[in-house]
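In what follows, a single structure is set out as structure tokens and then discussed.
Omission of a single protein chain aside, the complex is shown with its protein chains in their original locations.
By written order: A and B. Residues from 1 in each chain.
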Amino acid sequence: MIQRRRWVRWLLVLAVLHGIVACAGFFAPYDPAEQDRERPYAPPMRIHWIDTKGNFNFRPFSYEQQLRAGSFDQFEERTDQIIPMIFMPEGARYHLFGLLPSHTHFFGGKTSRIYLLGSDAYGRDQLSRILYGGQISILAGLLGAGLTLAIGMLIGATAGYYGGWRDGLLMRVAELFVALPWLYLLFALRAFLPLSVSPLQAFFLIIVVIGAVGWARPARLVRGVVLSAKERDYVRAARGFGAADGYLLRRHILPETANVILTQAAILVPQFVLAEMTLSFLGLGVPEPVPSWGSLLASLQQYSVLVSYWWMYLPALAVVPFFLGYLGLASALQDNVGTGKIERTTSEGRW
Amino acid sequence: MVSTARLSTFGKLLACSLLLAAACAPSESAYGFPPQASSAEELLTLPGEIGKQGGRLVVALRAEPKTLNPLTAADAPSREVILGAMQADLVHINRATQLTEPALAKSWKVSPDGLQYTLKLRKGLRFSDGQPFEADDILFTIRACLDEKTNATQRDQLIVGGKPISVRKVDAETVVFQLAKPYGAGERLFDGLAILPRHLLEKTYVERKLAQAWTLATAANQWAGLGPFRLKEYVAGQKLVLERNPYYWKKDAKGNRLPYLDELVFLFVPNADAQVLRFQSGETQLISRLSAENFSALSRQQGGYSMSDAGPGLEYNFLFFNLSEPGEKTSPDLARKMKWFRDVKFRQAISAAIDRDAIVRLVYQGRGAALWGPVTPGNLRWGDSAIPHTARSLEKARALLKEAGYTVAAGANGEPALVDSGQKPVEFSILVSSTNADRTKMATLIQDDLKQLGIRAQIVPMEFRSLLDRVTQTRQYEACVLGLVSFDADPTAEMNVWLSSGGTHLWNPSQAHPATIWETEIDKLMEQQLGAANYQQRKKAFDHVQEILSDNQPMIFLASPNILVGAKNSVGNFHPAVLEPYVLWNVEQLYFKDSPGNARQ
Partner (left out) sequence: MRYFLRRLTQAAFLLVGVSILTFLFSTLAPGNYFDEMRLNPQISPETAAALRAQYQLDRPLQVRYARWVNSLAHGELGFSFANNSPVAPLLWVRARNTLLLTLTATLISWALALTLGIWSAATLGRLPDRALSWATAALLVIPDLVLALGLLILAVRSGWFPAGGMSSVGIESFSPVQKFRDVAWHMALPVSALVLSAFPILVRHVRGAVAEVLEAPFLRAAASYGIRRRTLLYKYALRAAANPLISLFGFSVGALLSGSLLVEAVMSWPGLGPLLLEAILARDLYVVIGGVLCSTVFLVAGNFLADTLMYWADPRIRTGAPAK
């Protein structure tokens, strides 16, 4: 009873988080690609309710920022220029869920742009980029994890159920897949694709390739579960009664794997999001101007950014609630089945 | 060619006196007093601040050098180590003045027809292992370099007028170089041509193993050079340690033999940001080629060091389009786009729309120069002031596009899109190297600029070698952002970029015949400046080349970064230059201002 509620709670948390990201167009105040060349690396603007004269305003506002004279990266607040915050303004066009065109945003600045989380090297609003970036990264994670699990389940079930030479062959192929240098393949892929393929499509193709490659671990786990399920008494009994392979798999064995698959899913999605970030690290990620959490974090490699522009860390924090959510879901699902078996059936070590 | 034959009587006398001097000189330790300059040696006196002996200088390198062999070294770290610190050439280009000065050759004469260069060598010089330096070493070096089986990367530099140069020895101190055609750049030819020790390498050369000689793992006693430092130790993956060459042929105004430093250590730190960290912590005392952000970050903090901005270097970045002929493998899509690119008004419009100031500001934090031609402000003698520095103008760009037959129509998402005369929307992809953050930034800014015109540009990051393959081999690309940097300010160093038959003529490499009238014109002018007799004629020809480039915009020049370096305050005689090697070009004169013999950790 209590256990069931735990994972439901986590699922709700994740649903809310995904919902915010899915409606990025609404929550983000600006277009993520809109540059503002006068304000590169602008620090986050503070929200005030009380102005310099000491009056309280119901409507929150910010002060305009501009570059200090003669400097290229030092900003100062101009207390004489106030930007009031407005809600539900008309702003840049976007497509909600990719379908419905709309202009309304959650909030915005009346006279000028309000950078709640600062701006990046081209003056683009970080808050908008984090929200839109989530769309790409989470989608990459879900797509990759889904593909991996599908392939892993197929191969693992075949190996576990039929056993014999099929099992040996498939497991050896699995070892091969784990050992290969996939970096080369990724380079080759991007270099091969015709230029007419849009970079976004190319990126998802790369994710598909990663997804198609990582099936080895889930396959092993599914195989383990199928192996033990196969020997269960009721399965043997059903077989004794003349049940066909397909029926056995569908009705008795595969449902056993449900828990493994679900826990794997909860583990794999964050891992694939991390894989997307690693790709951006190597420069193979989604190209400009489309944001993704990976490319937002890539600028952190530079020492100067680490030291001077602390707000560029924030995309890392955006990842944290998602990871926590997935991790919580995974442990809640694990606790469903009993501690020992879970730890054995979860991923064996970090990438 | 090479006469291994008899020494003249003078030579024998010289050898004897040298041997005697060597026997009598006090044995020196690596850190002790240098052997006194014997009167038989003709040393070069360098002007400048007098420094103190001693100390160990640690510098970071971006990558390990591939080899210590000057003949086969093609990559930047190897060249920096070899040419900066370990080898010497006959005539050297002073990196600060960008003019030639005597090096191993104390003087030279050019024959009136420009085909013969007579060089007089310094007497009595020795290699770092004590063996005498002779004219035969030069003959050996040239022979080894020109030998096709060695595949020396420097070989192409020694081919003038289609024929390799030849050299003969007149006597022990004079050599004569014979060229097939007059060479406008003159004695600059000899810069970077490291003279190899015949006594160590001749046997290897005869065995055809010269190209494999002098790897990093070479034992210190198998190596010898004429540079300020000699090989001491190599630790794989970590560092290369060089020690002072006690036989170096330069001295300061007071007569002290250079270099001042006892040891020069190259640390391999692959990451630019890790280099900054090491510099801050004091492990390295010099830092070179910083990015603008790191430079600002370091300038803001105090740490006993000072940062210098040496001004624009020679690097020029540009956007170029695929101007080659469509072949059978070219898709109809690409062929259609190449028609746009071939229209000069299209290219001029794009050039007018690009915000070069924003590039300098946002990519280089203002520490750079906007470019309208390949010659940067850092090049002291070859800039053409007649090139117009047109400010960014979207109206001009739109007017040019309209003239060329492009119109603005309503696009897919309601945004205005540029279409050509066939109503097809103008969109193309821009290749960038995935590992170069600066050029990716430039491409992103250009992408946004083009959006203002209604052109949709996609940025395609690609691994560097695949990119080069596409641009120079398969020609399957649309536009690309790249940068070039020469090690010499002279235009002859870039012949292969401007000649239509050149391999680096990026927009249409290795043409059999020039494809356009203006490329024919450029070819003629480049050949002219190659053989012209004096600087004024060469400058006139090259100015004309720059004007043609500006009119036709095969490369849309963007910006050039400043050379940003830093040094600890204890390092004296630190005068960064804008030619490579930026901080080590005067390494023989660098010294530590605090107590001698102390390596600063």
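By definition in this document, a residue touches a chain if its C-beta (ideal position, glycine included) is under 8 Å from a C-beta of that chain, and two chains touch if they have at least 3 such contacts.
From a predicted model like this one, the values you see are computed outputs, not experimental measurements.
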Self-check item: Omitted-chain contact residue, chosen from B:Ala40, B:Leu99, B:Val170 or B:Ala236
Solution: B:Ala236
Quiz prompt | Among A:Ile138, A:Val226, A:Ile253 or A:Met277, residue touching the chain not depicted | solution = A:Met277
Quiz item: Looking at B:Leu121, B:Leu267 or B:Ala370, which makes contact with the chain not pictured?
Solution: B:Leu267
Quiz prompt | Of B:Leu46, B:Leu146 or B:Leu216, the residue in touch with the unshown chain | solution = B:Leu216
Practice problem: Kindly state which of the options B:Arg465, B:Lys524 or B:Lys540 is in contact with the chain not pictured. | Solution: B:Arg465
Quiz item: In the complete assembly, which of B:Thr118, B:Ser510 or B:Gln537 touches the absent chain?
Solution: B:Ser510
Quiz item: Which subunit B residues would touch the chain omitted from the figure, given the whole complex?
Solution: 56, 58, 63-64, 66-67, 69, 72, 74-75, 148, 151, 153-157, 211-212, 215-217, 233, 236-239, 265, 267-271, 274, 277-278, 280-281, 283, 435, 463-470, 472-474, 482, 484, 486-487, 493-497, 502-504, 510, 599, 601
Quiz item: Residues of subunit A in contact with the chain that isn't shown?
Solution: 172, 175-176, 178-181, 183-185, 187-188, 191-192, 228, 231, 274, 277-278, 281, 297, 300-301, 306, 316, 319-320, 323-324, 327, 338-344, 346-350
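Basically, only the chains that are shown with their structure count from here on.
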Quiz item: Just how far, in Å, is the C-alpha centre of subunit B from the one of subunit A?
Solution: 44
Quiz prompt | subunit B to subunit A touching residues, read off their complex | solution = 272-273, 276-277, 291, 293-294, 296-297, 300, 331, 333-334, 355, 358, 361-362, 365-366, 413-414, 429, 434-435, 437, 440-441, 443-445, 447-448, 458-463, 466, 469-470, 476-478
Quiz item: subunit B touches which residues of subunit A in the complex?
Solution: 33, 35, 37, 40, 72-73, 93, 121-122, 187, 190-191, 194-196, 198-199, 202, 282-284, 287-289, 301-308
